[in-house]
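Removed from the display is one protein chain of the complex; every other protein chain stays in position.
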Amino acid sequence: MSEAVREVNGNLVVSLTGEIDLDRAPEARRLLLDCVKRSKDVLVDLSAVTYIDSSGIASLVEALQWAKQRGTDLCLVAVSPQALRVFELARLDKVFAIHPDLDAALAGEN
Amino acid sequence: MSEAVREVNGNLVVSLTGEIDLDRAPEARRLLLDCVKRSKDVLVDLSAVTYIDSSGIASLVEALQWAKQRGTDLCLVAVSPQALRVFELARLDKVFAIHPDLDAALAGEN
Amino acid sequence: MKIAAITTPEAEYLLELRFPARTDRMAMVRDLVRSAARFCGFDEAGTHDIVLAVGEACQNVILHAYEGRGDGPILLDILQNADSIILRVTDFGPAVAPTAVQPRALRDLRPGGLGTYFIQNLMDTTDFGRSPSGVGNVLQMSKKKDPSK
Partner (left out) sequence: MKIAAITTPEAEYLLELRFPARTDRMAMVRDLVRSAARFCGFDEAGTHDIVLAVGEACQNVILHAYEGRGDGPILLDILQNADSIILRVTDFGPAVAPTAVQPRALRDLRPGGLGTYFIQNLMDTTDFGRSPSGVGNVLQMSKKKDPSK
């Protein structure tokens, strides 16, 4: 998944893909925390996430907490309908900043 | 499936769709035989067939036999790769006339 | 979670799946559940919710009933009646008091504790108890085919 991270205007854009379940959440968690450790703002692209469950959500919550502790931002971009449903269920759609696309997210950062 | 039949240049074009298995083959068979009974040439569009098994193939073979008995044509059009694989397996790809698309089939009719 | 004597509902058996409690099996299990929910006439949103609920239930078995030992079996029964789809997840781990299976209070920034909460919010009924045979814990869930009813 390392090719899933690219730098745009000094931010890190991470793309998660496919089904983020208990099997794949550890890999997503590692990827997200590695990005947060680089002390840049992190934009997580969820457009290609076809399924996410509580374990995937937990990885994102943990990454958000780490980012807050470091004083950096972590926000969600282009959240697929399936993923948005789960964030809403968990009432986390107000906890994470969610942007419709990358341009909106980058504008929001300034 | 009755909206699946339309008339083009005096031929009947029948479109089969989805998975033609033991469950749905009787419905496909009825549709095909009804077309053959109308004593026109029949073009069977298989572009939207995602799965076909021996029971689906059997319906097409039966329709072809009926057509031959009446002296009309029955040919296959735009056969999906999944369906083509099964016709090849059954060595029926040389028994049925198979046309890449409707235009080719209509040209071939003349 | 509601304490219940789990009984076999009067319903038509669609399928019964048995698989080891391993995380790498879950994508296949979800594909089957997705297919069954569509068979029962659920739309994409309803199908997603059923798949998620079953995924969370199996996750709980993997994490809690078998504590990550990947060799314990999970049984998934899928049934329907005129109104609902019914899904039953059975594990063969030690008996669990149904009162121990509780969603934690939803706090904003805490990972975990979401599974049971999701299940209860996604499905119309959820019951946790011992299986009728006395072996294993059963989580039985159902969802109405037409949510407007």
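Per-chain residue numbering starts at 1, and chain names A, B and C are given in the order in which the chains are listed.
Here is the rule we use: a contact is a pair of C-beta atoms (placed from the backbone, for glycine too) under 8 Å apart; a residue touches a chain by one contact, two chains touch by 3 or more.
Just so you know, these numbers come straight off a predicted model, no measurement behind them.
> Sort by label and list the shown chains the missing chain touches.
Across the whole assembly, the hidden chain touches B, C.
> Can you work out which residue in C:25, C:64, C:130 or C:145 touches the chain that's missing from view?
C:25
> Give the residue, chosen from B:8, B:48 or B:90, that touches the chain omitted from the document.
Here the residue in touch with the unshown chain is B:90.
> Residue-wise, where is chain B in contact with the chain that is not depicted?
Contacting residues on chain B, toward the hidden partner: 19, 21-23, 51, 53-55, 57-59, 61-62, 64-65, 82, 85-86, 89-92, 95.
> Could I get the residues of chain C that touch the absent chain, sorted low to high?
13-20, 24-25, 27-29, 31-32, 34-36, 39
Following the convention adopted for this analysis, only the chains that are shown with their structure count from here on.
> For chain A and chain B, let me know how many angstrom lie between their CA-based centres, rounded off.
Distance between chain centres: 49 Å.
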